[in-house]
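Handing you this structure, nothing more for now.
A protein chain is absent from this complex, but the other protein chains hold their places.
And then chain A:
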Amino acid sequence: MFQSGIKSFSLRQLLPATKLCVNYKNPLICASIQYSTKSVDPSKNVLNNLTDWETLSEKKKISKAMKAYLERAKEHDEFMKQQQIEYNIGKRHLANMMGEDPETFTQKDVDRAIEYLFPSGIYDPAARPLMKPPEEVFPARKAAEFDEAGRPHHFLFYTGKPNFFKLLHDAADNLQQLYNFQDKVIRKKATPDPNGKLELGSSLWLSKDQLEQVLVESISDLEYDNFKVVMERLAAFPYSYRYKDFIEKYRKPLVSQKFALEIPKPSYDDEGRAFVTTYECLRKDSRGDVTIRSPGTGKITINGKDLTYFEDVQSREQVMFPLIFSGMQDRVDVECNIEGGGPSGQSGAIRWGIAWGLRSFVDKDMLEKMQVAGILTRDHRRRERKKPGQPGARKKPTWKKR
């Protein structure tokens, strides 16, 4: 009943592209047409000019391109306005359906409602139902790139991708400047400052999708590779700090490490010992929880047995790894419950659980050391699936000429 109810208003929201692609049948053409959501200003200007009959009669002629652009912009604006109205109505319906106040119904509530009303078992986010404001669903469009006479503003307009090639142009220009600067430095017989080198370890180049969003242009894989090559070359230059802003603009910081944040405060049991329990210790098919008690004597309990729960030495070593590394092997007690998977997966899960729980009992220096050692990183890797037509995940059949 809910589904049929929601269909009446939100189908267009849920499948927003249907209407757009009726207008422009080929998606490729859709992508190449460029018009603006913020086209109000140029259109106003032009309309002002239109009413100004004297200037018009002189010789200010609007080019066909501009006319077509204005038409498209108007159409797009109307389309977006319509979408916005539909979105607002849909939101109110959704709020009523969920029994909440439509005035204070936020986007977060919308997402929650959609998740509740359309439970989806599909993994791919692109295939899940969604309801978002239209400006998020429909990517931003470029403003007019030419004046009324049809003359382009940008000197690289005829490359087809002016923003992208401007970026490469700027990068090459900066590189040339750096070469000149280097020549100057060499002539003065100075050496580059080793501390001035750009620190790029904690950030990455923008991904292709992100770069496309920044440039408002779609680029090919080859073009993205070229972008990376040029920027790498610029960043590797000893004097690249002179163009730090330019480089930083196209880099995205890596997700900050959360190991040092949210360290739980230990609780206290009946005997007055501090303890921390880590749930959801996962590795391969194993899953379990690890409790660390301090002070202790180094007693390890795995599913009610001691370390001999594991028959092979390698797994035992893995369990002891974080304890020995942090020097806590005879200062804490460890209790684990683990199930699923084999010895390697189980010992890996316990290793991570112990390391994660030890954060509450070690100092900051040791925390950094543990991070550098990698024992605080969750090993999320899973077995790669076998592919049809070949004997394994990557393995190909033996090559035969005939």
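To be clear about the criterion, a contact is a pair of C-beta atoms (placed from the backbone, for glycine too) under 8 Å apart; a residue touches a chain by one contact, two chains touch by 3 or more; residues count from 1.
Here is the rule we use: contacts and distances are computed from a predicted model.
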The complex has one chain missing from view, so what does its UniProt entry call it, picking from "Type 2A phosphatase activator TIP41", "Coatomer subunit gamma", "Small ribosomal subunit protein uS7 domain-containing protein" or "Geranylgeranyl transferase type-2 subunit beta"? "Small ribosomal subunit protein uS7 domain-containing protein"
Write down which of A:83, A:240 or A:318 is the residue touching the left-out chain. A:318
Could you tell which one of A:107, A:180, A:213 or A:303 touches the chain left off the display? A:213
Contact residue for the chain not shown (choose from A:175, A:263 or A:373): A:373
Option touching the unshown chain, where A:176, A:202 or A:220 are the choices: A:202
For chain A, which residues reach the chain that was dropped from this view? 15-18, 20-21, 25-27, 30, 123-126, 130, 132, 136-139, 199, 201-202, 204, 207, 209-210, 212-213, 254-257, 312-314, 317-318, 320-321, 324-325, 344, 347-348, 352, 367-369, 371-375, 377-384, 393
